[in-house]
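Have a look at the structure below before the remarks.
One protein chain is absent from this view; the other protein chains keep their places.
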Amino acid sequence: MTTGARAGGTASILEARDLEVLLGGRQRFLGTAVPPVRAVAGVSLTLAAGETLGLVGESGCGKTTLGRVLLGIQRESAGEVLLDGRIVSGMDRADARKSRNAIQYVHQDAGAALDPWWSIGGILDEGLRVHGLGDAVARHERIDRMLGAVGLDASFRLRYVHELSGGQLRRVALARILLLEPRIVILDEPTSGLDLSVQATVLRLIQDLKARLGLTYLLISHDLSVVQRICDRVAIMYLGRIVEIGPAAQVFAAPRHPYTRTLLAAAPRLVPGHEMPGANLIIGDPPSARHLPPGCAFHPRCAFGESKCTEAVPRLEAAGAVHEVACRRWRAIDVVPVSI
Amino acid sequence: MSIHKLVRTAAVALCTAFAIAPLVSHAQNAKPGVLVSGDNLPTNIDPHQIFDVPMMLYSLNAYDNLYRYEGNPPKLEPWLAESHTVSTDGLTWEFKLRAGAKFHDGSDITAEDVVYSFRRVLAVGKAPSGAFKPVLKSENVTAPDKSTVRFVLDKAYAPFLSAIPIVAVVNPRLIKAQEKGDDWGQSWLASNAAGSGAYQLDPATYRPLERVDLKRFAGHFKGWGDNPKAPELVQILPTRETSTRVLGLLQGSVDLTDSYLPTDQVERIQKTAGVHIQKDTSMRVFTLRMNNKKAPFDNINARKCFAHAFNYDGFIKEILKGYAERNPAPMPNNLWGYPADVKGYDYDLKKAKEFCDKAKAEGAPIGRPIQIHIQSQLEQTNQAAQLLQSDLAQIGINLKIVSDTWANITTNTAKAETSPDLWVHWVSTYFVDPENWVGQMYDSQFHGTWKASSWYQNAKVDELLRKARTTVAQAERQPLYEEATRLIVADSPDIWVYNTVELRGVTNRVKGFRFSPVGSGGEMRWIQLQ
Amino acid sequence: MSEVQKANADEPLLEVRNLRLSVRTDEGKAQILDHVALTLPRGRILGVVGESGCGKSTLARAILGIVPKAATVESGEIRLEGRNLLALSDRTMTREIRGRRIGFIPQDPYLALNPVFKIGAQLLPLLTWHAPELKTAADRRARLTNLLRRVQIPEPEAVLERYPHQFSGGQRQRLMIAAALAANPSLVIADEPTTALDVTTQKQILGLLKELTVEFNLSMLFVTHDFGVVAELCDEITVMYAGQTVEAGQTAKVLTAPQHPYTTALLACHPDRSDALTGIPGLVPSPLQAPPGCRFAPRCGAVADVCSRRSPKLVGIAGDHFVSCRLADETRSATP
Amino acid sequence: MLVLKKFAKDKPAVLGAFIVLIVVVVAIFAPLLAPYPGDAAASHLLLRLKPPSAAHPFGTDNLGRDILSRVILGSRGALAIALLVVGTAMLIGVPLGLIAGYSRGWLSETNMRITDVFLAVPQLILALAIAQLMGPSLQSAMLALTLTYWPFFTRIVYAEARRLSASLFIDALQCIGAGTTRILFLHVLPNCISPVIVRATIGMGFTILVAAVLGFLGMGATPPDPDWGLAISESRQYLPEAWWFSTFPGLAIFLTVLGFNLLGDGLRDIVDPRLRRSR
Partner (left out) sequence: MLRFILRRLLLVMPSLLGLLVLTFILIRLVPADPAAALAGENATPAQIAEIRRQYGLDQPVHVQFVRYLGQIARLDFGESAYSRRPIALEISQRLPATLELTICALLFGIAVGIPLGTIAALYHNRWPDTVLRIISVGGVAIAAFWFAIELQMLFSMKLGWLPLRGRLDAGITPPSPITGMLLIDSLLTGRLDVLRNALWHLTLPALTLSLGGIATITRFTRAGVLDTLQKDFVTYERAQGYPAGALIWKFVLRNSIVAAITQIGLLFGSLIAGAVVVETIFDWPGVGFYTVQAILTADTKVMLAVTLLIGVIYAVVNILVDVVHGLVDPRLREQD
């Protein structure tokens, strides 16, 4: 087991140890057996109080599944989850969720995550009722306050989901979660599908709320620009495994893992006429988690891959004080500083 | 995109689809030598299993009997038998067979075959055995010689001779080859034939309740000299709906309808050239049965009240357009044993009300909803019920009509408790003897059969009927039946409405049609096709 | 090259002028496009950028002549190689323009291929209709397989017999690119072709598009909301806001020195640029009730009275940089 | 409201709503509207089978009763059957569907297998068999129709509940820890009510139709009920002379069912979630 990369010295409030998740898989009656998919394979990480950890990867890499396991809504197949040092894994879904009330989750598609039949006021009230927080008057006040805090006002109480814009829906979704007074919030692609101008305000709000309420964020995203802007640390996932984890500034400035390099090179950046080095690093399409290549899952696409890469799955190893990478050749690969 | 082109394509597709329906004009299809009858068919065609009006029609053509009813009023005539004798005690009956009669397969009809036929009826034990089972044991049917059949009855049974035509003579050689276990070939004969009748079944074309094709049997013992124009092929194609059946007649696709034509259709036929109505008085009494064991019909005044509440004249004149004869007693008025002096009940709501009040005073629950069961397929039973219902409503009686089926009703009449309050049906001629009517309807020993479903009980009547049954001479029996009938009418156990005038639509190319109340004129061998 | 073509060589391949388009809705008329203008020189890649609902996709459809039934082009001109497309019948558009002169690359390759037809059955008919020079089925097959090979699809022969769902997203987009090029068009319109793809795949596709433009002597209209992609791919850029063209020019110039307040504000929202993440106050106006005058006025930091009274015109400043804003008008009038 | 506006633009649906309204009003005031309210049960032998005239606009039937009156009076029975049958079927079918749709495993499986069994027999044949079993009457026809109609609701609600239980907002509710009962009755049920209403509306028409078929086959209403199907059945003997006898009750069935179906069809378009969600 690795030590788990920590943000320097701060106490960890959430820790995952060797998490593994198998999804699906069943023997169909008279049909071919469908093997389960290893959506998360041996992931360990810690979340320090007050930090924002970015979880980055392409679609299908298992980042959302990992988030849902940490939340307790998806059961892990193996491994442990510790909240405040207490083991909160290994129970059934309802109990797991209950014991992790301090963690809340904001869905990617905020509009679809709200019941279209309910008014915004009702939706916000419901969370409080479920958790038995306060009487009617107190709840009313809290909701009004929270609406203000996310940049809406009390008049939104009476409105319905279909009457709100994408940015407003994100705010409502945040408000609903924050009313439950979580300490850790998992934000799943909080700005995907939003326009640039709206995205900026939402990101701003997320940052403001964190400061104001002392939150800890796990931010799941594929948008490197966003992650770089607001995360303290960043973990790069590829096909169910974390391949690199470290402080955002270090990872973006000096990526160690070939995949990280590829990703950074591929992301379009707002630099006119800028040509990233390393476009040639990418080979082929990302493989499916159903057909994992042996050894390092990235080696078939890796420009630095060699036959030895197929032999064993590389483990995370320290590549700096708080920087870890899972590549057996990271030292050998010439570190090209990536300029942004 | 070019919408017009799409519409055009679609229009073409539509037209093609409609063109599948060929709107060719209807050709008349009267074929020389083919007679198409619209009569109903029995549920299967084994004459020893089924015994009802449709079976009579079939078996009269496909089979022969020892004696047979001919004419109207029906007279018993020797058929396969030349003559018979009966012992003075009425127990031993001997029938002398005519020589030279042959089955369809060419074999001779012998006394042994007749014995087999009767034994089979008794062994199968279904409807046709009803008249024989109480008085005849299988081993007492014997053939002392090749042309004599002897029956020894357990006790004297006067209607025995009248019942003889019930039994069709079958060919044991064919049947025995098809027996399954001890089923007496029932499964096989249900859709095949083993007879000697004037017409021979083509089993390949037989479809239960749908179609029977009968070919003329040239070797029939009666010979065809008397009728050279007899139909070569008789097709029986039942049609469920009367109006459809009549239309078939009008269009010429059917030569004969059934004989129960509703009067509304009669006018239509009469108005049309090329077809006409064959009108015959029958022996078929339309009866509304009351359950005499169930309140309020256990009260004679309640029964009389209902008897006075039925609008006999209105029903006969308006609904039946006069094509029926008022028949105020259970016996058909054209049969011996019918008391000419019996008056019956008339339609008089005032009297009905009086009887009703009297019954009420005696504690009869006149006010309860009373159910009348009709046969859903027979519109006239419905009309009669509705007519009675609307009249009863005027004197404050609530009659509810329940649509029911023959199968259900006859099941339910097995017990007094489950027998309907009232139900509607005809009592047809199965054998021409008062026993067919009053005997089986009002002798309490028959309780549990549908015919006795009024659960009538009168010791005096029982005695008269039983005596008449065991007396051989008709002259002695007649007064007994007349007396019993008078008593029954006085007790008003049921409501008797009319004796049927049978109305059959016939195309003009059909001549020589002979009606007999037994089988409703279904014997085709007399018909001459023009 | 013929004389005529030579003479026209300097003329832009595609020119849209004054295009106005409205859509009838249950709630009234929506002015989706209002005086849109753009110019696409030959051999260049033009990025049309804007936030959702700004009308950039409608513009692409208007050029192709496939606007929804409820939409009406009210005025304007769309000139492709000198022909006004708006004057052509739907039939002519189908026969001579779409698929033949203009190739189209759709937004979502997952949804844009007909799922119940084999690739060959979907794409080969295109050549029957639009590449009449290919006389035989074998020729058409050869052309298609060559193209597929060029867009780096392995086993192109076998691919024709496969169904769309048997391909990955990146491969599907390659198929779409091959289809767009099948009939040798002069213009390719790409409507957010990489939005549905992962960044690594996006990178490959963008690279491929760039190569092909040169190789096939194409001009490309590239519709996107992603400034990063524009920065990487496009030579020229046209920024749209609420159905209007607000700024146009060479990519480098516009991105480094935006002249329109909207462009400026929007670029400031980009996480790569902004530290403050301020956003733009207010909401995009509804096309049902477009504000009078400049449509950006209600959200603009540099708004003046005149903005809500007069619609600004797209005027050229500094060579081929065009801006539609009162400020530009003033600059121009201030420096005669 | 947008929904009402949309509905008003949908001419067939408005036509349907209008017909339904008229039928309901006629049913409520039937005894007042019928020219001869007594003809529900009375018979007038002298007036048999008269063609339409001023006194009897729809003619008279085989027992001399005014067909217009009986058509008007018949609307009550038709509506009552439909309401009772559809209402009861909903009460049975909706909860079963909810449970089957939201739960997993044997409960859901058993539930749906039973539903499938009922759905695998054509409704009419099952209803005929049940009506025969109970003895032909209006009550047994209604029971038969109810017993055969509930699976339709179960199916719909099941499908909706399945869809909803996979939806994000239900997932979000689970994420904030809401209980199953709360989710089921406060969120899943309201969200699947629209298709249920549509089905119920169309079911009203359908039930009227099947009840008429049962009446026609002698397995439904009994004489002298002014039942439309029964009237058509009785009329067959008198065709084609008494064309009015079958034509008007048939038209009454047609219009009523058409009304409900048009209304339901219109509602279907309106409650289409794709429409509801579009802004």
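As written, the chain order gives the labels A, B, C and D, with residue 1 at the start of each chain.
Assume a residue touches a chain if its C-beta (ideal position, glycine included) is under 8 Å from a C-beta of that chain, and two chains touch if they have at least 3 such contacts.
Since the model is a prediction, treat every value here as computed from it, not as a measurement.
Only one of C:Leu19, C:Ala37 or C:Leu64 touches the absent chain when the whole complex is considered: C:Leu64. Screening B:Thr110, B:Ser191, B:Asn227 or B:Thr272 against the full complex identifies B:Ser191 as the residue touching the chain left out.
Shown as candidates are B:Asn40, B:Gln200 or B:Gln235; the residue that touches the absent chain is B:Gln235. Among B:Lys360, B:Lys451, B:Arg504 or B:Arg525, only B:Lys451 touches the chain that is left out of the view. Residues of chain D in contact with the chain left out of this view: 11-12, 15-16, 113-114, 116-118, 120-126, 128-130, 132-133, 135, 205, 209, 212-213, 216-217, 219, 229, 232, 235-236, 239-240, 243, 246-247, 249-250, 253-254, 257-258, 260-262, 265. Of the residues in chain C, those that touch the hidden partner chain are 61, 64, 66, 90, 93-95, 97-100, 103-104, 106-108, 111-118, 122, 125-126, 129-130, 163, 165, 176, 179-180, 189.
For chain B, the residues touching the absent chain in the complete assembly are 1-3, 5-7, 9-10, 13-14, 16-17, 20-26, 29-31, 34, 36, 43-44, 46, 49-52, 125-131, 133, 186-187, 190-191, 204-205, 207-211, 235, 237, 239-241, 243-244, 247-248, 251, 253-254, 376-377, 405-408, 410-412, 414, 440, 448-451.
We adopt the following convention: only the chains that are shown with their structure count from here on.
For this pair, chain A with chain B, the centres built from the Cα atoms lie 88 Å apart. Note: centroid distance chain B to chain D, computed from Cα atoms, is 42 Å. Those residues of chain B that touch chain D in the complex are listed here as 241-243, 262, 264-265, 268, 311, 314-315, 318-319, 374, 376-377, 379, 382-383, 385-387, 389-390, 393, 400-405, 408.
On the chain D side of its complex with chain A, the touching residues are 167-169, 171-179, 182, 186-187, 190-191, 276-279. Residue ranges of chain C in contact with chain D, taken from their complex: 26.
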